[in-house]
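The complex appears here without one of its protein chains, the remainder shown in place.
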Amino acid sequence: MHDFASDNHAGAHPEVLAAVAAANDGHAGSYGADGWTRRAEELFRRHFGADARAFCVFNGTAANVLAIDALTRPHEAVICPATAHLNLDECGAPERFAGVKLLTVETEHGKLRLDDIARWDERRGDQHHVQPRVVSISQASELGTVYSLDEMRALAAAAHERGMLLHLDGARLANAAAALGASLADVTTGAGVDALSFGGTKNGCLGAEAVVFPRGELAAGFEFVRKQGMQLASKMRFVAVQLEALLEDDLWLRSARQANAMAVRLAALAGDIEGVEVTHLVEANAVFASLPRPAIDRLLAELPGEPPFYVWDEAADEVRWMCSWDTTPEDVDALAAAVSQAVSVP
Amino acid sequence: MHDFASDNHAGAHPEVLAAVAAANDGHAGSYGADGWTRRAEELFRRHFGADARAFCVFNGTAANVLAIDALTRPHEAVICPATAHLNLDECGAPERFAGVKLLTVETEHGKLRLDDIARWDERRGDQHHVQPRVVSISQASELGTVYSLDEMRALAAAAHERGMLLHLDGARLANAAAALGASLADVTTGAGVDALSFGGTKNGCLGAEAVVFPRGELAAGFEFVRKQGMQLASKMRFVAVQLEALLEDDLWLRSARQANAMAVRLAALAGDIEGVEVTHLVEANAVFASLPRPAIDRLLAELPGEPPFYVWDEAADEVRWMCSWDTTPEDVDALAAAVSQAVSVP
Amino acid sequence: MHDFASDNHAGAHPEVLAAVAAANDGHAGSYGADGWTRRAEELFRRHFGADARAFCVFNGTAANVLAIDALTRPHEAVICPATAHLNLDECGAPERFAGVKLLTVETEHGKLRLDDIARWDERRGDQHHVQPRVVSISQASELGTVYSLDEMRALAAAAHERGMLLHLDGARLANAAAALGASLADVTTGAGVDALSFGGTKNGCLGAEAVVFPRGELAAGFEFVRKQGMQLASKMRFVAVQLEALLEDDLWLRSARQANAMAVRLAALAGDIEGVEVTHLVEANAVFASLPRPAIDRLLAELPGEPPFYVWDEAADEVRWMCSWDTTPEDVDALAAAVSQAVSVP
Partner (left out) sequence: MHDFASDNHAGAHPEVLAAVAAANDGHAGSYGADGWTRRAEELFRRHFGADARAFCVFNGTAANVLAIDALTRPHEAVICPATAHLNLDECGAPERFAGVKLLTVETEHGKLRLDDIARWDERRGDQHHVQPRVVSISQASELGTVYSLDEMRALAAAAHERGMLLHLDGARLANAAAALGASLADVTTGAGVDALSFGGTKNGCLGAEAVVFPRGELAAGFEFVRKQGMQLASKMRFVAVQLEALLEDDLWLRSARQANAMAVRLAALAGDIEGVEVTHLVEANAVFASLPRPAIDRLLAELPGEPPFYVWDEAADEVRWMCSWDTTPEDVDALAAAVSQAVSVP
């Protein structure tokens, strides 16, 4: 049984690993001057639009922070949900590398609303205060919810009419697109996104992400930002080929659909268990639920995994169960059965 | 025939790739909480000393810059050769991330001498000037030369008696150790090094480096520096297992010896060709040579590779031929024959 | 009639200006190597304790940011009220220069409570999250309230038992000390403060502040931080002599008492006006009050000053009236009369 702690606990998809092995074919140009990187770049244009420019990086922290850096000057600021990975889980990397301040907003389900942007208008032009320049949303959100295309377009419009830009943390972009039945272009370029992280790692890579600028002109000089940001791979073919594998045959979509479907299955099963409450809409590959604390403790002790899953909110007895590309119906059913059992113990 | 452009043009050693594939075994803890990372850390202690602490990162830029950051405050400075990778090829990453200034020194063969440290003593304590805190050397150097253990110990002593620290850029540490017939501990911990980059990528990895602190106390808080520096891998097992593969069975040494031996072979053959002059001692895996410009142009046009090799100093008609773990005697002989032919054309 | 917009609207106290003029006496050593700076440093030791080390800087932004920089590494963080000047009014200078993240807390009256520190304990040691290192309080607070010595000691103890440090933004330290009837040492060194800004500008200087480290050892290397932070004055005597003037004859105290007394007088008069509510305790030199919006608009239009005072919270019809060293009873009475008149207009 696979654990439900994180989609980072899953390994690499066999097709990705096979592609990496196939790329280990003699000598090749370094730092991106190789065929795998060129093919990956071409695939990004196919999926995100002909003007899109994509840059491979190693991990999601860097994909987000370097994009933010490219879009801002240090006295500018980023509006984002307080739950954003950028705010909670990057150890201050945005502040340090880009110099910017994050203007955080409490949200109910991890999604920014229109008036979360408007509230920062008051000190625009005031030299004593940072100037909002970027709206950053996570799609899917950290709470497993998904912005509709209409919601995204409205946020993009609100940003653009203020001279701001829309950034999308797409660590789980594949899951969001799969959930919406939308293409990658629909959920980014078509929705008004100005820069985004495309997450490969959680989608089945060993470790590969990309910064994508749907309109290429915002990418000017980004190769230097990436290098100075310590994210230029010398043997880049081994990063690029992973993304090529995801994008070439819709592996990205198959894997995301599988993870999402397993979350839906789990939510349905868990929601039927007395004493368990699903706390956020299950729109991507995460299930958040509250259950009695003794049941949580029992499950943590008995299930496999380091840990088997995370307690998300200690005060609220809320847990997160995360499904991956490799989560199976058997995994889900086993978890649901264990939950049911744990909850029912007197 | 393999090109001689860079040891980054080589692929991954089959044993490394096999280890990566073997690590793709179901779910595992993320961010280093996995068995491969624990084993790699144990191997670093075995090779560098029981007090050593090692941290996996993605690439050499980060390994160097994060180590420098850990050793300095921003008003401090790093003394290094003007030819240091840190100075010439990191796009200003040390200045930007660590905030420090590099105090560069012209050298004859890429190696720092004792009085290159002493010359910066004059403004110690002067609040208008950055304060030298780190001496950084590359071992092997960017010019393919190697510091003897005595030279290293003397530099370490000169640094330490000034309250400074010795940093070693070990992108090619394996080649240096192999050249000296020394253990990894001899050439680092035993020689007084305070922090170092251990380069796996050029030594046969897909992409894996480590920052090593021989005396663990200098590593305090480094896990936060790595994370904030955007170098914490989520599926870290796939980085760590590469280093495990290098260090477990002395693969690092076999690969380095092969590369070094090929450089020696090439230097011997090339040095015998009239019109070709080997310009630096060949002590590791690089051969620098000057030859007539028409011969260079002919070789660049005719040999395989993108490019086949680099012109190092355009003004001096000097080229760099770099050997890798996969360079064969046949590769060397073919290059030597091509050079001989190119030079002899009237 | 003097306006009530800010204690920065007041000019320099005549004794300060006279001291500056007297310091314009031929040549003197630069960058602090002069008698005025030496005397100011001696006065800081007299007022803050024999181990204190003080460094003159130009303004309050720098005093706060450079102190924070000296106390932290960039992956560390500062706990402060959301209303802190550091958070709201420094245009992101702490984030940019020190690289740190601010962990902000909503407060009722601008004062941090003990459990505002405890709430950040949860992710201590978690490499994904910044590590709290400094608690920063403003004394007097931005809302004109003052921490008691007991409150300060409790915060200091809570910080210290976690290995954290207590920073005090003392832009209005003189007002706080005057309000408490405490010496400058009592309210800083004696209360467990580890670093502080001593604000001279609002207390009657043309422009002069100091960073003070009550225990000198935390000041190690601060002369370099100040220089690299662009705050080392070449003709430093003209900054230092201003602080000398404040500290030599208790001018700091006389000025603070005057400003505080005027605030008390204003609060009493305004509080008696029907329709006016004083919204925070008046413990230093600021009066916050809510009054009907039409009255606010009338006062802004009729009273002298650019502006005559600030609307603090547009949504709550709350204004701030700030008293200065030069505010007179006549100023206060004139304002109170105008308010009374404005409120009573039908």
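Just so it is clear, A, B and C label the chains in written order, and each chain counts residues from 1 on its own.
Just so we're on the same page, a residue touches a chain if its C-beta (ideal position, glycine included) is under 8 Å from a C-beta of that chain, and two chains touch if they have at least 3 such contacts.
Just so it is clear, the structure is predicted and the values come from calculations on it, not from any experiment.
The chain omitted from view is touched by exactly one of C:Val20, C:Ala191 or C:Ala286, namely C:Val20. Here the missing chain is touched by one residue of B:Asp89, B:Asp121 or B:Asp249, and it is B:Asp89. Note on the undisplayed chain: of the listed residues C:Cys91, C:Leu243 or C:Val319, the one touching it is C:Cys91.
Of the listed residues C:Phe224, C:Phe288 or C:Trp321, the one in contact with the hidden chain in the full complex is C:Phe224. Contact between chain B and the absent chain runs through residues 74-75, 77, 88-92, 95-96, 99-101, 122, 127-130, 314. Residue-level contact of chain C with the missing chain is found at 2-3, 5-6, 8-12, 14, 17, 20-21, 23-31, 33-34, 58-62, 65-66, 90-93, 96-97, 201-202, 206-207, 224, 227-235, 238-239, 305-306, 324, 326. Although one chain is not displayed, its contacts with chain A can still be listed: residues 31, 73-75, 127-128, 130-131, 221, 223-228, 232.
The rule we apply is simple: only the chains that are shown with their structure count from here on.
Using CA-based centroids throughout, the chain positioned farthest away from chain B is C.
In terms of Cα centroid distance from the overall Cα mean, chain A ranks first.
The rotation that brings the Cα trace of chain B onto that of chain C spans 180°, given to the nearest 5. Remark: chain A and chain C have CA centroids separated by 42 Å (rounded to whole angstrom). Separation between the centroids of chain A and chain B, computed from CA atoms only, is 34 Å.
In chain C, the positions touching at least two other chains are 74-75, 127-128, 130.
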